[in-house]
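Below is one structure. I have some questions about it.
Of the protein chains in this complex, one is absent; all others appear in place.
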Amino acid sequence: MGAQTNSQAGSRASLQTSNKALGRDDLARLVARDIKPGSFVNLGIGQPTLVSNYLTADQDITLHTENGMLGMGPEAQGDEIDGDLINAGKIPVTELPGASYFHHADSFAIMRGGHLDICVLGAFQVSATGDLANWHTGAPGAIPAVGGAMDLATGAKDVFVMMTLLTREGASKIVETCTYPLTGVGCVTRVYTDKAVFLTGPDGVQVRETFGCTLEELQELVPVPLTAAPAVAP
Amino acid sequence: MGAQTNSQAGSRASLQTSNKALGRDDLARLVARDIKPGSFVNLGIGQPTLVSNYLTADQDITLHTENGMLGMGPEAQGDEIDGDLINAGKIPVTELPGASYFHHADSFAIMRGGHLDICVLGAFQVSATGDLANWHTGAPGAIPAVGGAMDLATGAKDVFVMMTLLTREGASKIVETCTYPLTGVGCVTRVYTDKAVFLTGPDGVQVRETFGCTLEELQELVPVPLTAAPAVAP
Amino acid sequence: MLNFVDTVADAVAGIRDGSTVMIGGFGNAGQPFELIDALMDCGATDLTVVNNNAGQGDQGLALLIKEGRVKKMICSFPRQSDSWHFDAKYKAGEIELELVPQGNLAERIRAAGAGIGGFFTPTGYGTMLAEGKETRIIDGRGQVFETPIHADVALIKALKADGKGNLVYRKTARNFGPIMAAAAKHTIVQVSEVVPTGGLDPETVVTPGIYVNKIVKVA
Partner (left out) sequence: MLNFVDTVADAVAGIRDGSTVMIGGFGNAGQPFELIDALMDCGATDLTVVNNNAGQGDQGLALLIKEGRVKKMICSFPRQSDSWHFDAKYKAGEIELELVPQGNLAERIRAAGAGIGGFFTPTGYGTMLAEGKETRIIDGRGQVFETPIHADVALIKALKADGKGNLVYRKTARNFGPIMAAAAKHTIVQVSEVVPTGGLDPETVVTPGIYVNKIVKVA
């Protein structure tokens, strides 16, 4: 499991950093390693929450939870469980030294004011220009619920998406134009999937590394033009 | 000095509640007695500050200072003086039990959000419809400075003005239309002067009581139509 | 005027049919359950309720919705695994929903308390939640005009109050309490403890008493 997380080796010549697709935990570990030391980060509900399991003390990452806290610690266990100390997913969590509490408007000001270095979100679809769809299927009769997704998508300096590349039906979730209702326009900067890491933005979609496939094989799965990213540190 | 402060006696039949014009302290005492128990009040810099000398403990008035405090106490004396505890006039003050501190945006939210029951301000001019001019003479070359005057004028539920009725030159400061630059439009609800208490608003100018003059004598001084206010508790 | 009352029934007395009621809390943290139960018991109906969610399980706000007392929800996240009473009313067309991104919900409530007439925000721009709203490009970013959410009444939960109505909260239960207290004409607070005036450090007061109208201690 060492090679695929050595992400700095992702050069044009050796895009493939794993000989098999990544599992959810491997992907979470990879995202965790890509987060710069000292960053302030919000991890979305669901798969992104796994990232916290792989952050190291050396990284000194401060986690934000939008219901009103910086310095959130791991999920609470046993006696630690306190109904007044929960995360955005309403799961009991813990408080780390140096934490702080604030009300909802102040908490969303942190997100909306561009103060978070990174948020990590799940997605239904990401477009070639970084549009995000992750809140609503748009299905007739579905009850919509948005929460803080739009604030995170438009507010954080970098928006990382974690998702499987393909739907259960085998369709690419990286698309030319999102067919699901949008969460934000042109906001996603990086997409972590089981088969590759993509960089998205105004210049189109670049591939930083692949897992268990070549760039050519990946291109066959994804309906937008892919190019290899220049070799740079993540 | 008892009669003129018995303001509830100000009926149509006996508008005159003092046989002489009021001094600054008498006026401050009168304003203080008119403030309803339990009110939250901001006293402007200068003459309005005198009002605090006449508030009683029974009234349980909470004073706001816009630099960031509720529960402001009297001016600090001797050892009480603390450079970190000042009022909007930058005078050292004291803290009463039950005080609270907040930052400037939160403090002005209290003012601008309509949460103060009363603010008391000085004025250059007040118009018949309650326009206020109190921040700028408009003189050529004068350096303008506004501070929190406009926020207080537009934000408080009731805006009381304290001023002499006449300028040094003998002109009425209650005017048809302000000639000085405005602080706020239609915001003043009551004007306390040395010669009378006026109620201003969309219905024109009503006189609640007079000091050392009759309504007729007052009308000769003031260039807008005056009527006697219906006898009601202040 | 600040009043300390003895019962939650006294606390909610006077809430009228047709009122807009803000209810604090995010999940169970900060939910004023006892005040919501009292609102249920007092009979007020035709309510517009502002809350992050739209009720969970068979308690509190969910029951108010079940009983048809809520004509409209303003919230960010109505659909949850146990929001069945809302779901049923919504699918039956018996409740109106104004869905608001959570940050816009918080900022609009804050705007009401702070006397702001409206504001532009990038959140929601280009999405279906901005449809029909005024937009403009500011500094190169698309932004949406959002208006304040005022309320007749706020029901919130705090940890402690002093005799002046100053409030402190506990951990993430703080959430919507401070902004709802400022946005409502009449703020009703349930607290775990009332301390004498002077018993809270002025540096640590989160909601100044100016925003509080009624306080009830709940065991």
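By letter and in written order, the chains are A, B and C; residue numbering begins at 1 in each of them.
Operating definition for what follows: a contact is a pair of C-beta atoms (placed from the backbone, for glycine too) under 8 Å apart; a residue touches a chain by one contact, two chains touch by 3 or more.
Just so you know, these numbers come straight off a predicted model, no measurement behind them.
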For the chain not depicted, the shown chains it touches: A, B, C
Option touching the unshown chain, where C:6, C:131 or C:203 are the choices: C:203
Selected residue (touches chain absent from view) among A:78, A:98 or A:170: A:98
Hidden partner chain, touching residue among C:20, C:56, C:143 or C:190: C:143
Among B:52, B:67 or B:200, the residue in touch with the chain that has been omitted: B:67
Sole contact to the chain not displayed, among C:43, C:118 or C:196: C:118
Interface with the undisplayed chain - residues on chain A: 38, 40, 62, 64, 69-71, 95, 97-102, 105, 108-116, 155
Chain B residues touching the omitted chain (full complex): 65-69, 82-87, 90, 95, 101-105, 107-109, 111-112, 131, 136, 141, 143-151, 154-155, 181-185
Residues from chain C at the interface with the omitted partner, ascending: 107, 111, 114-122, 136, 138-139, 141, 143, 147, 168-171, 201-204
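Everything that follows uses one rule, which is that only the chains that are shown with their structure count from here on.
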Graph separation of chain A and chain B (steps between touching chains): 2
Most remote chain, CA-based centroid, reference being chain C: B
Chain pair with the higher count of C-beta pairs in contact (A-C, B-C): A-C
Chain A-chain B separation of Cα centroids, rounded to whole Å: 56
Centre-to-centre distance between chain C and chain B (centres being mean Cα positions), rounded to whole Å: 35
Centroid distance [mean C-alpha coordinates] between chain C and chain A, Å: 30
